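All protein chains of the complex are present and in place, except for one that has been dropped.
Chains here go by letter, A, B and C, matching the order in which they are written, and residues are numbered from 1 within each.
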Amino acid sequence: MIAVLKPNTTEKQLESLTAWLKAQNLDVHISKGHFQTVIGLIGDVAKVDADLLESLEMVESVKRISEPFKSANRKFHPDDTVVDLGSTSVGGSAFAIMAGPCSIESEEQLTDIAEKVKASGATVLRGGAFKPRTSPYDFQGLKNEGIELLLKAKKATGLPVVTEIMSPSHLDMFNDVDILQVGARNMQNFELLKELGKTKKPILLKRGLSATIKEFLMSAEYIMAGGNTNVILCERGIRSYDTYTRNVLDLSAVPVLYELTHLPVIVDPSHATGVARLVRPMALAAAACGAHGLMIEVHNDPINALCDGAQSLTPEQFDRVVKDVKKVIEVTR
Amino acid sequence: MIAVLKPNTTEKQLESLTAWLKAQNLDVHISKGHFQTVIGLIGDVAKVDADLLESLEMVESVKRISEPFKSANRKFHPDDTVVDLGSTSVGGSAFAIMAGPCSIESEEQLTDIAEKVKASGATVLRGGAFKPRTSPYDFQGLKNEGIELLLKAKKATGLPVVTEIMSPSHLDMFNDVDILQVGARNMQNFELLKELGKTKKPILLKRGLSATIKEFLMSAEYIMAGGNTNVILCERGIRSYDTYTRNVLDLSAVPVLYELTHLPVIVDPSHATGVARLVRPMALAAAACGAHGLMIEVHNDPINALCDGAQSLTPEQFDRVVKDVKKVIEVTR
Amino acid sequence: MIAVLKPNTTEKQLESLTAWLKAQNLDVHISKGHFQTVIGLIGDVAKVDADLLESLEMVESVKRISEPFKSANRKFHPDDTVVDLGSTSVGGSAFAIMAGPCSIESEEQLTDIAEKVKASGATVLRGGAFKPRTSPYDFQGLKNEGIELLLKAKKATGLPVVTEIMSPSHLDMFNDVDILQVGARNMQNFELLKELGKTKKPILLKRGLSATIKEFLMSAEYIMAGGNTNVILCERGIRSYDTYTRNVLDLSAVPVLYELTHLPVIVDPSHATGVARLVRPMALAAAACGAHGLMIEVHNDPINALCDGAQSLTPEQFDRVVKDVKKVIEVTR
Partner (left out) sequence: MIAVLKPNTTEKQLESLTAWLKAQNLDVHISKGHFQTVIGLIGDVAKVDADLLESLEMVESVKRISEPFKSANRKFHPDDTVVDLGSTSVGGSAFAIMAGPCSIESEEQLTDIAEKVKASGATVLRGGAFKPRTSPYDFQGLKNEGIELLLKAKKATGLPVVTEIMSPSHLDMFNDVDILQVGARNMQNFELLKELGKTKKPILLKRGLSATIKEFLMSAEYIMAGGNTNVILCERGIRSYDTYTRNVLDLSAVPVLYELTHLPVIVDPSHATGVARLVRPMALAAAACGAHGLMIEVHNDPINALCDGAQSLTPEQFDRVVKDVKKVIEVTR
């Protein structure tokens, strides 16, 4: 960590600052330039409050020279993390395709979709049982009944399943779920992250609506700090000022995350755009820029879906998207 | 709700759409213009999925003509909500001043600050026991021990207290806390909101980092839908692209919320700016544009604070700010 | 255009509003619902000030039901615009590759790069002569001397050339330039757009740093309203809150624009990301989601470039990117 002092800092101020920093068990290296003095801090700087330091009258600016995420950092773990799901995996050279309905509505609906997406090449079945809806008056999901239906579909098709968990108190219901999803709105629900860190379950962590890449990785770090390294990141669009799409899909986050972390990164073009017609182009783009997989909403009857029908593909559309995605992967990797 | 159809919509498409809408128990009024056909929907339109409707090929755009928040809406509840705290209240003509340290560190620290802010005019004591930190390696608060210290300070000073709750499973510890704060990162932690809706406790709901005003009110609605109408809103800065301040304090949200809702709206200039020097000007501005109160961080020793010292005022600075705020209120209301 | 009135609007207010609207030569259709009254306006609504209408006390909200861009609108011009450049073209089924240095530095530099990018498949040579720099103290380009060097390189290689124009007063210097680029910072420099509308020159219009898609198309409309329909749109990243990349490349704008307009849309991954390592993945993604072309910075000696070396590819890197882009196009179109 480096602190740059203001030009008019006195010797006395410098001494007092140095003393204060040393009291925090830091090594302090002072480098005086023609115009400015720079202080280098060595030691357990993760514990230093950079904002506080920067707020001191004599300090011009502060810069951390190492990222605050350790477990997720590719620097210390150069090899790709591969999350094992038994019959399939996420990360490394595998390309994961998670597909299914936004909301689980009935056994027939889910099993029908599950068989179709499996036939088209999906590797994981998704389906919402607990639904985080902006309005308390909207359909909130079938909850534990939905999870039971999801497990039936898992049994019927052999596909591992992913579904969202919204509270640590629900953990018991998720014993047989293969991947626990943390939604964008809960990306910084730290109590939930901590509890998930105590399990060994694969976690699919969605990026918050306006989370920076660093905050996104720090939330992964919350899970990993508890001992659970099975974290899959999911870019799903960030908040912006335009209204033609629901969010702006930040695809450059994919190669940026690839450099910063060893965790797999998948992309959800359905939630990002909110528009079924845009799923195909953005799925192809995600595959082209190096994503480790996709999460796509598929519904057998989008117009009568209880939730987010606007962004769901039909199984036939999904089939064509998967075919094209595979071609893109073939020519770009 | 109004749906505008595309110019080339056929009669057959229109009939099919009308049939589908009527099947949802909606009255359908068709108005054909020279160039476009507009469909008006009447009935329980809150249940209509506007995104789905808009995604239909024949539909150009959809517009809700009533806000989806009912309980929080000033239209149906024209009088200001006043949240009663016994010795004081929040909302209406009262001006609330919530002050105290970001984190509770010790009994001496807290009681010392509590007495000082009370002497300066604070009406509520704030203090963090559970701290949502971006990094799992940062100080996470004294937790239940912190709450005990807060209750001691309450007893010593008579000030009602506000502190953040991060999980429904902690509710038991908060029995004697006067106001339960929901932090910005949990604004859409719907499981938490639902549980708080079942209590009668006053809730201080902070605006999410990139929450729209509508989403903010819908989160209040989650609490109110459970029967708890004691909700206080808090504007605390929204995410932006500039780096000179931590967030952008969206002060025009104050008069906008005043029009839309009967709930009290307070402002937190400390978290919004992250810089102690900016607290005074932004506190005065908040008072000038009609806020029902302020939440300000005060620390007796900011430079050694365990959390957010950079944005804390000393008790002396706080005293001067309160004096000036009161003058502004006097001349503007 | 539709205006929704507030529930408590009186008959007298309604009459007065109707009279005012009719005085503006509009047909007024009133539709009274159970709870709300909706007014439909027909006629030359492009001239109605929607903001003003919405500000009236009795008006709840206003919605335009037709886009304000006419010339750029695909609805009225379903076929793709193809901009003819003699030896090549932009739009339709062609895939344009514009490449070259950020700044023109010398004849050798430019001709060397031009020959190399041509050999790799570039269809247009780019090179900056007038440079819009954030700081007045940064290198501002070789100006007219730069344009002369660009025209020499055009002659030597036969490639059409594109370069940025910053002021209408410079137009004379651009007689032999094939495509005139309007930079992001000048997207709403309407005086410049109007002057370019009077020429027949192909214009490459870059999206403003925080321009909505509608504003982007309205700026194209400024050029087209003058009679010049040779407009190429360029997505080059929008402002966001993250700092890992310079901007967020909004790739979903590509398929959205494809629906809204008949104009060609190309993508500039170099300026969007600001990082050479990210150019390849984002160029592939742009090709995958349907862009009509790419604009890529190439420099023979990035480390000593006078401008934006950080985002420039070497000719060798560029060659590999073009090869991969072509494969993606082959499998996705």
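Methods note: contacts are C-beta pairs under 8 Å (C-beta built on N, C-alpha and C of every residue); 3 or more make two chains touch, one makes a residue touch a chain.
What you see is a predicted model, and the numbers here were worked out from it, not measured in a lab.
S.K.: According to the contact rule at the top, which chains on display are touched by the left-out chain?
M.R.: A, B, C
S.K.: Kindly state which of the options B:M173, B:V231 or B:A272 is in contact with the chain not pictured.
M.R.: The missing chain is touched by B:A272.
S.K.: So one chain is hidden, and I want to know which residue out of B:S210, B:N230, B:N300 or B:Q317 touches that hidden chain in the complete assembly.
M.R.: Looking across B:S210, B:N230, B:N300 or B:Q317, the contact with the absent chain belongs to B:S210.
S.K.: Touching the hidden chain in the complete assembly: which of C:G92, C:P132 or C:P315 does that?
M.R.: The missing chain is touched by C:P132.
S.K.: Just the residue numbers, please: which parts of chain A touch the chain that's not shown?
M.R.: 2, 4, 7, 29, 31, 33-36, 38, 40, 42, 60-61, 63, 65-66, 75, 239-241, 243
S.K.: So which bits of chain C touch the chain we can't see?
M.R.: Answer for chain C: residues 20, 46-47, 49, 51-56, 68, 132-137, 166-169, 185-186, 188-192, 194, 208-210, 215, 218, 221-222, 225, 239, 246, 274-277, 302-303, 305, 307-311 touch the chain left out.
S.K.: Which residue numbers on chain B touch the omitted chain?
M.R.: Residues in contact with the chain left out: 210, 212-214, 238, 240-245, 248-256, 259-260, 272-273, 277-278, 281-282, 284-290, 324, 327-328, 330-332.
As a convention for this text, only the chains that are shown with their structure count from here on.
S.K.: With centres defined by CA atoms only, which chain is the most remote from chain B?
M.R.: Farthest by centroid: C.
S.K.: For copies chain A and chain B, work out whether under half or over half of the interface numbers are shared, and give different or same accordingly.
M.R.: Both copies, chain A as well as chain B, present the same residues to each other, with over half of the numbers appearing on both sides.
S.K.: Measuring from the mean of all protein Cα atoms shown, which chain centre lies nearest?
M.R.: That would be A.
S.K.: Calculate how many whole Å lie between the centre of chain B and the centre of chain C, each centre taken as the average of the chain's C-alpha atoms.
M.R.: A distance of 38 Å separates the two centres.
S.K.: So how far apart, in whole Å, are chain A and chain C when each is placed at the average of its C-alpha atoms?
M.R.: Measuring from centre to centre gives 31 Å for this pair.
S.K.: If you average the CA atoms of chain A and of chain B, how far apart do the two points sit, in angstrom?
M.R.: Chain centroid spacing, chain A to chain B, equals 26 Å.
S.K.: Which residues of chain A are in contact with two or more other chains?
M.R.: Counting only residues that touch two or more other chains, chain A contributes 210, 277.
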